[in-house]
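With one protein chain withheld, the remaining protein chains of the complex are depicted in position.
By letter and in written order, the chains are A and B; residue numbering begins at 1 in each of them.
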Amino acid sequence: MRRDDEYEQDVYGTFGVRAGVVVLGLEVLAESPRAAGVPVVVVAWEPPAGGDERLARIVAGLL
Amino acid sequence: MRAMIRADEYRDAGVLRGLTQHMEAAAGVRRAVAMMGAPRNLEVLRKMGLAPDYWPVPPKPCDLVVVAQADDEDAVVEAMRRADAWLAARPPAGALVAQGTPLDDAPRTLAQALARQPEAHFALVSVPGAFAAREARRALEQGLSVMVTSDGVSEDDEASLKALADTRGLLVLGPDCGAAILDGVPLGFAGAVRRGDIGVVAASGTGLVELASLIHRLGGGVSHAVGAGDRDLAEAIGGRTTLAALDRLAGDPATKTLVLLARGGSRAVLLRAAERAAAAGRPVVAHLVGATDGLPAVPGVSWATSIADAARRACELSGVTAPPWETAALVRPDYAPAQRWLRGLYVGGTLCAEAVARCRGLAPLSSNLGLDGVTHSARFRMPGHHLLDLGDEGYTRGRTHPVLDPSLRVDAMYNAANDEAVAVLLFDVVAGPETEPVEALRAALTAVRERSRARGGEIAMVAAVAGTDDDPQRRCAVVAALEALGVTVMPDHVTAVEAALALLPGGEEGR
Partner (left out) sequence: MRLAERIDLANAEAARRLTASRARWVDVRPLRDVVLDLGAYELTHGGPPLLWREMGGAQRGAVLAAVLYEGWARTPAEARGMLDRAEVSLRPNHHAGGVGTGAGVGSPTMPVCVVEERGVADRQGTLSWAPLAPAGVDAGAHDAATLARRRRWREAIAPALGRAVAARGGLDVDAVVARALHMGDELVHRTGASTALAVAALAPALTAAGLDGDALRELVEGLTEGEGFFGALALAAAKLACDGAQVEDSTVVTAMSRNGVRCGVRLAGTGERWFTAPAPTVKGRLRDGYDDADAGRDLGDSALAEAAGLGAFALAGAPALHARLGTRNADGLRVTRDMAEVTVARHPRYTLPALDFAGAPVGIDARRVLDTGILPVIGATIEHREAGHGPIGAGLARFPRECFTAAIEHFADARGIR
């Protein structure tokens, strides 16, 4: 009896990349997978707390 | 020189690079830099001599700082005008009204992205290091495996992420993993490589690309190449990604040979990984970068002596035997008496580590890689044999990785060009999808040749080019262009290091 993730690997490949990729950060990273026919969605990412690392840690601790 | 602060306008590193290129294209502009106003970036700006003596309003991390240095006032004003126009044509994510330009409808959070594409199973995280762990964690919590190209992630965060990934049956590639090939899809700066039955688990980026492209050039093919991250084999991390990746490859019927390329870490963890690889029932080639012997025998595992050797062994196990590379005889230049040293300028840490390991017989020897018995220095110039990994965290603050942005290496090459004590310049080139290797280095390499000749000697330039002829920048074209500039290009990296050593004044005997 195969496990669910084994069936998934059949459809989506061993690492699941062909099912689709989310890019967070440099938009240029979307190009290679797109060229290989993989659906890619790019997140318009901005740092939390306006880039203030200390505050971002505080916010993360509150969430 | 002029600086402009654009309040509350976040732009990613790729956009900033495009902006500075656009500004530098203007006549009379010598230098343009654009960074977010985080303290460490301002420090970089100050070290570059491009920070004003005094900020009327100090920039905040969410502000965009743009600096231009030009020949005269008109040019600098023009540079700033170009910057304004360029940015205005590309409204940032939070822009509400863009005066006629269609607003970008991109999702702003992972949750929104997954609402658009619920089938996505993989995330590529390349945000600044301070925030990378959090984004990676979110992706894992949503059931996505992650490749983290960002550096600057702490060991604790890495351990915690990989532990979480393990409980979910997911993988974390990296951090600081710039290249991978999964399910036949190149990611990061990995280029096109023939699909085949060799599965690779490597520490990180350039080592993975060198190995994969060598396999291709030898006639073999890669099923998957996983970048586990430089620290994965450390005791604190326990090789979680390496082991998980090996398990996945073991479950892939298309993978018939395994290559494990390790760098540093704990010997115990490395052996555990080698044993796990062997347990997959496939022939295994393993290599610890820098180690030519002294590794314990593991049944089913063949230890290679270099990355190139690992590629050859893997191909043979895959049923592909290629003849040895042909190389022309080396010609040692007529050095000036002052020329003594080897200078290595690398964009890839793995390749730099391989070089340092081969150079251990040299003295004095220094590098910015923290290696036992090697003097540590991150300066461009040292009185002695000196090899630098320009992709190291210490250099990448506030700038794009040198694999994508050659400006740091260009600066380092000019430094070498002006250094009368340098005899041999050794460097790696990655011919990948986003890289523009030769054009960017052309002026600097020409300067290296001409300035050393003007001093009555010559700097010998040696390089290895990772990549294949299937890449958009075909490897053969890159090699030809480098050779036209007087660079001796060797067929693989370890051969390039050996060539560099052989070319040193006094050759083999001179060490």
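As a working rule, a residue touches a chain if its C-beta (ideal position, glycine included) is under 8 Å from a C-beta of that chain, and two chains touch if they have at least 3 such contacts.
Quick caveat, the model's predicted, so the values are computed rather than measured.
Of B:22, B:90 or B:108, it is B:108 that touches the chain left out of the display. For the options B:39, B:52, B:94 or B:383, the residue in contact with the chain missing from this view is B:94.
Residue positions on chain A in contact with the hidden chain: 46-50, 52, 55-56, 58-63, in rising order. In the full complex, chain B contacts the hidden chain through residues 8, 10, 62, 93-94, 96-97, 103, 105, 108-109, 111-112.
In this section, only the chains that are shown with their structure count from here on.
The distance from the centre of chain A to the centre of chain B, with each centre set as the mean of the Cα atoms, comes to 21 Å.
By the touch rule above, chain B contacts chain A in their complex via residues 8, 10, 12-15, 36-38, 60-62, 92-94, 104, 106-110, 112-114, 116-117, 119-128, 130-131, 134-135, 139, 144-145, 149-150, 169, 171, 182-188, 190, 223-224, 226, 248-249, 251-252, 404, 433-434. Contacts from chain A toward chain B in the complex involve residues 5-6, 8-9, 12-29, 31-33, 36, 38-39, 41-48, 50-53, 56, 60.
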